[in-house]
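This is the structure, below, for whatever I ask next.
A single protein chain has been omitted from the complex, and every remaining protein chain is retained in its original position.
By written order: A and B. Residues from 1 in each chain.
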Amino acid sequence: MSPLAEHIVLRDLDIENIADFDVYLQHGGYEAFRTAVTERTPADIVQMVKDSGLRGRGGAGFPTGVKWGFLPKGVYPRYLLCNCDESEPGTFNNHQIIDRNPHQLIEGIAISAYAIEANLAYIYIRGEFAAAARRLERAIAQAYARGFLGRNIFGKGYDLDIYVHRGAGAYICGEETALMESLEGKIGQPRLRPPFPAVSGLYGKPTIINNVETLTNVPMIVRHGAAWYRRFGTEKSPGTKVFSVSGHVKRPGNYEAPLGIPLRELIFSPDYCQGMRSNRNVKIIVPGGASAGWLTADDLDVTLDYEALAAKGSMLGSGGVIVLDESVSAVEVAYKMDEFFKHESCGKCTPCREGTYFLVKVLHRIMHGHGRREDIPLLHDVYNQMAGNCFCLLGESAVVPIRSALRLFPHEFEQAIAQAGNGHRKAHAVSVR
Amino acid sequence: MPNVTLVIDGQTVTVPAGTNIVDAARIAGIAIPVFCYHPKLKPVGMCRMCLVEVWTPKIDPATRQAVIGEDGRPVMTLMMGKLQPGCVTSVSDGMEVRTTTDRVRFAQKGQLEFLLTSHPLDCPVCDKGGECPLQNLTMQFGPSTSRFDYADKIHFEKPIRLGDLIYLDRERCILCSRCVRFQDDIAGDPVLGFDNRGRTWEIISKSDPPFDSKFSGNTTDICPVGALTTADFRFKARVWELRPTPSICPHCPVGCNISLDMRYDRLMRVMPRENDYVNEIWICDKGRFGMRFIESPERLRQPLIRKGDTLTPATWDEAIALIAEKLIAIRTHAGAAALGGLASPDLPNEDLYLFQKLFRQVLRSPNLDFCTGAPGEPAIIDLGATLGVGKGTNLSNLGAGTSVLVVGADPEEEAPLYVLRLRGIAARGGDLTIINPYPTKLDRTPARVIRPRAGAEAFVALALLKTLIEEELIAADFVTRRVQGFDELKMRLRNHSVASLCDAAGAPEDVVRSAAYAFAKADNGIIIYGRVALASGADLIDALADLALLTGHVGRPNNGVIPLIPGANARGALDMGVHPGAGKKRGLTAREMWAAAREGRLRGMIIAGMDPVRDNPAAAEALDALEFLVVQDIFLTETAQHADVVLPTASIAGREGTLTNAERRVQRFRQARIPEFNTPAGWDVAQRIARALIALGVKPTAPDGQGDGRGASRTLAKTAATTASSDQWDYAVAGDVADEIAATVHGYADTTYESLGLTRKPQWGRQPNEAIFYDGTSYENTEGVGVQIAAEADNPKATFTLRARVPPLFATNDAYPYTLLAAPRAYDGRAWSRDSKLLPRMVTPHLILNADDATALGIAPGGLVQIASEVGCAVLPAQIDRNLPRGLALMPDVDGAPLSRVQTGPLTRIAIMAHISETVGTR
Partner (left out) sequence: MSLIEKYGAEIESILARYPQKRSAVLPLLFIAQDEYGYLTDAAMREVADLLDMPPTDVFEVAGFYSLLYTQPVGRWVLQVCDDVPCAFCGAEDLIATLQEKLGIPVDQTTPDGMFTLQRVKCLADCDHAPVLQANLEYYHDLTTPEKVEAVLAELRQRAESGEKLSISGRYADR
């Protein structure tokens, strides 16, 4: 599959300094928004996005236009939330979009807000993106100054305010209802569903929440049409995806590619990551952030789209592709990942709060040469006591690394346990530099 | 709501739509284990203990019809392909729930194993042990051993104080958030929260003082583990040693059902007892922690007789003989009208009944009151007997369709449980209007708040009436049948507009109109009025009566008026006739008695359970002018120190009796222990005096009729035959008095101890399997929910006359520009608070001022202020409140408050200035 001639999201790769407001305007910036407001009804835009087949890029992959259609008729105010709480380990594409192409995101928010008839939108950005948040605020101010935001936009009576709201360090706030709680000034814990956000979201009002990458696609869809968009990707997964590739590849980074690109190509093609660092073999590939099931070198021919990855028992998720070579221990990778989930568990439900703690304790002792024979069945039990039983997906995600590790690399656990008590001490994380 | 039929563990159950699976199972008698769920709290689905298999019929997306399998039955699918939390999953038709499959058992065992990873298993030293849901569910559903290393548990410093009443043991906490949700949702005091996150989550309270809530003790009940314990009970006893005795809280007009948990004859703890009509499963902290006085070493132990300046111990025979002799002497030389009696509105019905009987029938004096006669004490204007909420009222069922007006009341201070009940009504969709001249905590409830000028509350009520008339919101049919004087009322209001009346009240017209509309349109309408309304007086209360009448919100269950009259049994005092207007011949009020005593017209008094001298020097002066004073009490009060004879009585724990609450529910409390120091119940004291008088030749009259004088005609043959004839004074037990009350007091016919003991199979009664939800919380009510007696309006033939009129405006006085109101306080520091853990929370005398007024007057928070009225002055510390209206000053009515020195009436015009302390010799 040849690389994109022109990017849809990472247009900073095609156009120098597109983060600059004037450059963005010179390249047709805000024309899509103008067209939408002056020539199209909100329903037209919703239909267009529906037709494009755009699916949520934040992880769940739900069709964006369909989601917008869930809003109850005639209930106002409505809110649009842009989820930029990008915290999934191995995922960093939103970060680049905001840094290098912020205006396209803002235009995407503006068009989407118009489409769902919202007059207020918040960008919930993780607290660590402090500089990015300021960059976005400056970009928003520029849009206000040109009359693209504020009152009576394009003289059509449409009002829109966009504000940046910085989180303060909590992965769980990427969960859409936890994000709303956080934005309401509470601790970020997920809410019960139903009611769903489209019916009762922020401040109890109908709310649509979309990921940064999803919204950044919208101006290009409106500009070029749904049919054009569908030329990219596969039938069920149209469009492109920005893959954040990290780990032991030669050239880590964000790569926008059509959905359906083979994993092997992304890792080994000279157009993308150019193969493995130190020429070691691939051991573990996590294709969609830490919550995605692990793949191995045997899976390199899978294509990166929603369906193919699901069929492999994994997921496209956030598009964070972590590639680890044979220098790593599967026990340690599982430990590090579950330590992440333990750290980020909000505390609300028992299986996630206690289960992650339990898993990390057992993995820690196995890693450090104190494993016991009964630990392997115990780990299976603990994650099974969590799986399907947690309040939200965070706890369910914590099951994934340990289950993957035990399924794919059982011998590593057995070996670590067999060596326990023989003076074996696992070294700390390996550095390959 | 339509019903839904589903199958749970093979059993077919039909429940209202919207019911969650845990509740549906409860109805079917199936226990799904829970921790975070509680029937009284909104479900949150956090603890994951209630995971069950939920199977629903498979729906064909094309036809939207259920898919039928080869066996002719619907094909079932497991909802979402995984277990579902029963507490947050609603039932649907055709659903099948399985709660005992291997998959469910594995999950239940798993959750318990998880919960126990953070639990210290210190049951042998835990106060919850023996009534602990975690213990119980672990035994029933949990693993027998833990695979989590004990050494890996997170250990915390053992209990820390969450406040001065509640301790938190963080190791034991399973983070179910019941306590937090109780405080947020039920109590409306959001003072609990969680610090940190994940596994390090812990409960915190950062209010000032910490855990600042009058309902904090309830969190220890609903805590499903021993994480929250009370300072009052911890390490006192094992719960299986306790003998719970059904009782009624003697602290306010709510009449919460409580249990005095005794070990032998010592009170170990007070717990709520379930009664959905009164307190659901809650009690306030005053009820829970304010009962230590019964074991106070300061309790009176024997009669005292004055010898010169000292009160010296005497025998009962000596004391009673002296009393009889002195009372006869006074009656002989000054007449029966020279005798008067005051009895506390906290006393049980049996005491009050015999007290008035002693006066009316034996001493033949009509001078009876339950008031103290203090200068600021408002007249008691009662709408409860006439327009009180209808028989069968149950506030805990009310929500959408109900409108409540809370007028001139601070329920949190006067009758705390009403805060919970009103919040409950609001949470269930009810409409609430608060009319009060100053902010109260009830304002936090979603409600319409109308803030009239102090003293002008009547104008709000009149504006509401005028709105009803103008907007034709009158219940015409009801008014035609049962209300007189409507045309006259319209005439009296014809020159006033809603706008002018609102203006006179200082209230926004649109809000008043919306309140009138909501109240008139509601299916059920209730008016609650309290201390400030009584201070406002008859102009307001007559208008409130007319509001209830014109809207037809009387004479039916869940409709009518609830007066919050100070005292745990003011309702009983009114009904038993302990007030000067109860008999054929009008007697003296308390205030008139003080004047009569000073003038020598009143010579002898018996004061029962009341301390009128406290904070009122004028009463002391009057008592000193008497020839003879008898005081009966449980403590040597200030009043008792003026007595010639002091008689000790038993506390509520040492005897039995009945109390009538604000909603006219007569409730029985049982004897929890042998009487302290062999002290008699109050009713027996009256009996002993009466017998001594009769033995000395006093001839009792026939009953002159108690209450409204109609009681005598309602004597029931059944009881008359079995009780002492009314002039015999031959009562062996409290039940004998109660039988006579039932036979003679209007409305009390159905209140024999037998009737009061029935639980009447209430709908809310807990199921046999509900230990899961309630173990360690309130006790089940097995010994009677009481009997609500009818109001006059419950009689469909009773008619009423409208009496509202437009009063003159409360006069301003430039010399005294501020209005002083006494503000009731639950934590008033009075006799009940002895030895209580609540002592640090007692309110000390102070004056509350608006922030701008304080600035203008140069008064700093905590600084001393001097206040002066036409009759006197006082100096006390100031507290600044930015939300108090300007021009208003509140003085909490607490122990030591100098109200009687400055008050000219319930509403007093005062001047305020910063107090410059005179330089007194230092060092």
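As a working rule, a residue touches a chain if its C-beta (ideal position, glycine included) is under 8 Å from a C-beta of that chain, and two chains touch if they have at least 3 such contacts.
Nothing here was measured: the structure is a model prediction, and the numbers come from that model.
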Left-out chain, listing which of the shown chains it touches: A, B
Contacting the left-out chain in the complete assembly, out of A:A32, A:V242 or A:M337: A:M337
Per the touch definition above, residue among A:G29, A:P42, A:G108 or A:G188 touching the missing chain: A:G188
Absent-chain contact - pick from A:A170, A:L215, A:C352 or A:A387: A:A170
Residue of B:T56, B:T89 or B:S205 in touch with the missing chain, whole complex considered: B:S205
Residue of A:G29, A:P42, A:G59 or A:G90 in touch with the missing chain, whole complex considered: A:G90
Touching the absent chain when the full complex is considered, from A:W68, A:Y114, A:F129 or A:Y272: A:F129
Chain A residues that touch the omitted chain in the full complex: 86-92, 94-95, 120, 126-131, 134, 161, 163, 165-171, 182-188, 203, 244-248, 252-254, 286, 290, 320, 322, 324, 327-328, 333, 336-337, 340, 343-344, 346, 428-433
Positions on chain B where the hidden chain makes contact: 190-197, 204-208
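Throughout what follows, only the chains that are shown with their structure count from here on.
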Rounded Å distance between chain A and chain B, as computed from the means of their C-alpha atoms: 54
Footprint of chain A on chain B - complex, ascending: 44-49, 51, 81-83, 88, 106-107, 109-111, 113-115, 117-118, 147-149, 152, 174-175, 194, 196-201
List of chain A residues in touch with chain B within their complex: 170, 187, 192, 342-351, 353-358, 361, 374, 378, 381, 384-386, 388-391
